[in-house]
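I have placed the structure first, in the form of C-alpha cells, so that the comments after it can refer back to it.
Apart from one protein chain that is not included, each protein chain of the complex appears where it belongs.
And now, chain A:
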Amino acid sequence: MNIKNTVLELLEEICQDDVVKENLDIELFEEGLLDSFGTVSLLVGIEEKLGIHVGISEFDREQWSTPNKIITILENWA
C-alpha cells in the first residue's frame, strides 16, 4: 500500500482542503487546517487504512506538523 497517497487522501478528507496535496510542507496546525479533533480522525484513519496504530499520547504536534513529516514518520514506523 502506498503510504503517501493514503495519508494525502486522509488529510484532504479531514482538512476538507486541496491545499494539503498541493503543498506537502504546509504547516497543518499553524494554518488552522488540523486541530485536536482532526488529529483524532487522522489517527483513526491511519489505523484503518494502514494498520498502523499510533496512540494519541504518542502524537507530538511538532513532529507531525506537515504532510511530508507525517508521511516520513509512517514510512519509518517500526
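Keep in mind that, in the parts below, a residue touches a chain if its C-beta (ideal position, glycine included) is under 8 Å from a C-beta of that chain, and two chains touch if they have at least 3 such contacts; residues count from 1.
The working rule: contacts and distances are computed from a predicted model.
This figure omits one chain of the complex; the name its UniProt record holds, of "NADH-quinone oxidoreductase subunit K", "D-alanine--D-alanyl carrier protein ligase", "Putative tricarboxylic transport membrane protein" or "ABC transporter permease", is "D-alanine--D-alanyl carrier protein ligase". Of the candidate positions A:N2, A:S57 or A:N76, contact with the hidden chain is made by A:S57.
Residue A:V44 is the one among A:L8, A:V44 or A:L74 that touches the chain missing from this view. Remark: the residues of chain A touching the chain excluded from display are 15-19, 22, 29, 31-32, 35-37, 39-40, 43-44, 55-62.
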